[in-house]
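All protein chains of the complex are present and in place, except for one that has been dropped.
For subunit A:
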Amino acid sequence: MTADLVSVRGVHRRFGSGPASVHALRDVSFDVAAGTMVALVGRSGSGKTTLLNVVGGLDRPDEGTVVVDGTEVTALDDDGLSDLRRSRVAYVFQTFGLIPVMTAAENVGVPLRLARVPTVERERRVELLLDLVGLADHAAQRPDELSGGQQQRVAVARALAASPRLLIADEPTGQLDAETGLSVMALLRGVVESEGVTVLVSTHDPVMMELADRVLRMHDGQVSC
């Protein structure tokens, strides 16, 4: 596949105003080809999270455009962004972001519920996804009854539930030990292969970078290849 799934052009993001303001993203432009796994690396505070938020529509840039899967994200209103997240962009967070009051299976089912997928189909897909991430036996457990790695795998399964085109993962292995982190990374890599999802992932870990098709380096709010 050669078409670009993500296209970022001239994006600026500043926080605050006046002398105390932080210029977190400075004229960032890059493209991500569909069906690839791109790693975003850079020192802490270089702007990785800010960039991922802007790409996924969780944050708005001050300047510039972001196009995801042919939709200009930066032009969408609040509901449009919600629809985008519902169907085409999914997140995996460093802090997992699971719903504490729901079981693993219910968590995975959330995007399907939002998409109003019929119950039977939803249950089948949840089973499939939990199987995919190797948690078929833990379907009925709540997040606080799962280990960190298990939680992150539930988060990956949930991110994949609605079959998004783009999966954004912000330091998904940040809170995991090296081995567990690697298994989650490998899971993401596998997903790219099997589901054809495009993955944009930020990380500090050099080992992870090797799994990526391409590495984008961030420095002081700017991206270099």
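Convention: a residue touches a chain if its C-beta (ideal position, glycine included) is under 8 Å from a C-beta of that chain, and two chains touch if they have at least 3 such contacts; residues count from 1.
Just so we're on the same page, contacts and distances are computed from a predicted model.
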Chain excluded from display, named as in UniProt, from "ABC transporter permease", "Pyridoxal 5'-phosphate synthase subunit PdxT", "Glycine--tRNA ligase beta subunit" or "MacB-like periplasmic core domain containing protein": "ABC transporter permease"
Contacting the left-out chain in the complete assembly, out of A:Leu25, A:Leu98, A:Leu166 or A:Val201: A:Leu98
Residue, one of A:Ser29, A:Ser82 or A:Ser194, that touches the chain absent here: A:Ser82
Residues belonging to subunit A that touch the chain removed from view: 49-50, 53-54, 58-59, 78-79, 82-87, 90-91, 93-95, 97-102, 106, 110-111, 113-114, 116, 118-119, 144-145, 158, 162, 170-171, 174
